[in-house]
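All remarks here apply to the structure that follows.
All protein chains of the complex are present and in place, except for one that has been dropped.
Chain IDs A and B follow the sequence of writing; residue 1 opens each chain.
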Amino acid sequence: MESKELILEVKKLNTTFVSDKKETRIVKDVSFAVKRGTTLAVVGESGCSKSVTMNSIMRFLGRNAKVEAESIRFTAKRADGTAEPHQLEGIKNPNGAEMRALRGPQMSMVFQDPMSSLNPVYKVGDQVAEGLIQHTGISKKQAREQVLELFPRLGIPDPESRIDCYPHQFSGGMKQRVVIAIAMICNPELIICDEPTTALDVTIQAQIMELLKKLQVENGKSIILITHNMGLVAEMADEVCVMYMGRVVEFGSLEDIFDHPSHPYTKALLRSVPVLGLADGQKLETIPGITPNPADLKPGCEFADRCAECTERCRGANIPAYEIAPGHRVRCVQFDHFPEVD
Amino acid sequence: MENQVTGIKERNKSASASLLKKNIRKFLNNRLAMVGLVVIIVMVAACVAGALMGVDYNTPDLSNMKAGPSGEHLFGTDTIGRDLFARVLYGGCYSILIGVLCAVLSNVIGAALGAVAGYFGGKVDKLLVRVSEIFQAFPQLVLVMMIVAIMNQRGLGNLLFIFVITGWMTTFRMVRNEYLSLKNETYVKVCEAFGMSNRRIMFGQILPNVMSPIIVSTTTNVAFFILQEAALSFIGLGVADSTPTWGNILNAAKSVAVVTNQWWIWVFPGLAITLFVLAINFFGDGLRDVLDAKQQ
Partner (left out) sequence: MLKYILKKILAMIPMLLLISMIVFFGLQLTGVDPINFMVSPDVLSANAANVEALRDSLGLNDPVIVQYFHWLGKVVTGDLGYSFDGSSIAETIAVRLPYTFELAGWSLLLSAIIGVGIGILSAIRQNGIIDYVGRVLAVFGQAVPQFLVGIILIQILSIQLGWFPAGNRVSPGAASAFIDAVQHLFLPVLTLTIGMVAVLMRYARNTTLDVLNSDYIKTARSKGIPEWKVYLKHGFRNAMKPVLVIVLFRIPMLVGGSVVIESVFSYPGIGLTMTNAITSGDYPVVLITTLIIAAAMLICSFMVDVLNALLDPRVRLGE
């Protein structure tokens, strides 16, 4: 796999939060990569730092967060087709000019809750146009034209009148389309979707997911989809990154994860998904226990306390990831006969 | 089954015990709040001890009128020669008593009315909200002054009464809003489904969830009423002059001559009020940090 094909490559990302002079490491040695034009799904239970990981890459975290990484390489494509790599880990100011130049035209983010992601006091059209005007310097009128063009593509009907509405006049699904419009307007290559449909009802969920899939296929976008819905993963993803308590426990292609789930946590996640045609009397399983508090974690595998296959060795100090098939990595001592990878 | 139930009960108990321990530890770690608590305790103890020992706050030392601080009169004497140290101690008892009593009573009334309005809603709610709006149409001090005018008598009891009936509105609003949102919670629905009486749901089930903000507001209200009493006494509409309160002592500072020449007459009671209010505010902020569930 050539690095040119990777739009985003993250190596050993660590995010630490400081509160009351106590440091808590939330994201631990996270490594993953996204291929250009594909979808990477990041899955895991609530509170396993999926969002924090993405916010660390976009540098949206507050002053009390410390983001360190061996490498975060974002490779943009110039108009002539040559690659233009950016090393994000070296950027000091999270909201400085370098980071800002990337946000919008190169990478953007769709947030979880459309209800609160839009500024209530401005018209939606102006909110969408704002980023475009910022990065291209075109006039307000031209920007408006482009917004009018974009809205129907995102399934917002009657753009001429909708563009001058305020967010409170939109339904949740429509708001999320506007949020996607804000993310799309500068035509970025990478879109990070942070549980884009969790706050919406089921029929709208399907519409939004379809929309994202269409954008990806038609425009060759790369998407990182954060979700805890395994069904969505099966539908959308090319590759899957399973996270638990701030660590990547398994990473592989969709087939790797669904056909050969290897980490006990991945298996448990898959067993807890309802499948059509569940045999009579077959119970849907749950994962016992709850995610522990990151502040009082013990050394060793974070999942050990809830794991059915736990052994003494799981409590040991350092557990590396093992590559059990090309591109399929698992962080579990069961696989120590395979080669270790970073 | 039996076992499981007691198991859950015990676990709940130990969980709440450890939460209490955690809260106490958190409070002890809050340095400002601890300083506040210590200052409050020391000042209350000094004032009460002074009053119990029967310090003489009322007999003028005619040979020592308007005397500065000295060994004999620690804080000096006032315009007619009364010992200021004794007056500040004695006044502290009254001021703190007024503050605490008014804060507790007005919060109890506000919380009870707020619970009724928020839980039952409908006409009762409308009426109570209307009444609180009328009360709030006045600046509190003006309302107090108006009632002072109507009562036409300046006693300690009257002042307590006036402060309480003019001071319940903020607690009322807060508790009402909490009840409005809490009464739709599932656990309240469950209690209703069990056929629990309204009174038990309101006070047994919902109230404990609203207790923290009530406790915090009671604490900060103590400071508020002490300041209110001082302001009212300063303009001469507080408790009768014969009762020393911190505000009444400061009343002497209305005269420019006293402000200019006898600094000790207004500096010491002023310091006492400031210090005590400061301590209460620190203590209240600490309590808020510990009790505010949103921060945990």
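Assume contacts are C-beta pairs under 8 Å (C-beta built on N, C-alpha and C of every residue); 3 or more make two chains touch, one makes a residue touch a chain.
All values derive from a computational prediction rather than experimental measurement.
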Filtering B:L19, B:L127, B:M146 or B:M211 for touch with the omitted chain leaves B:M146
Cross-chain touch to the chain not pictured, restricted to A:I72, A:L88, A:L102 or A:V248, is A:L102
Write down which of A:N119, A:S171 or A:S272 is the residue touching the left-out chain.
A:N119
May I ask you to list the residues on chain A that touch the chain which is not drawn?
58, 60, 63, 95, 99-105, 108-109, 111, 113, 116-121, 127, 130-131, 134-135, 166, 168-169, 179, 182-183, 186
Logged for chain B, residues touching the omitted partner chain are 133-134, 136-142, 145-150, 152, 223, 227, 230-231, 234-237, 250, 253-254, 256, 259-260, 263, 266, 270, 273-274, 277-278, 281-282
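Keep in mind that, in the parts below, only the chains that are shown with their structure count from here on.
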Hey, how far is the Cα centre of chain A from the one of chain B, in Å?
51
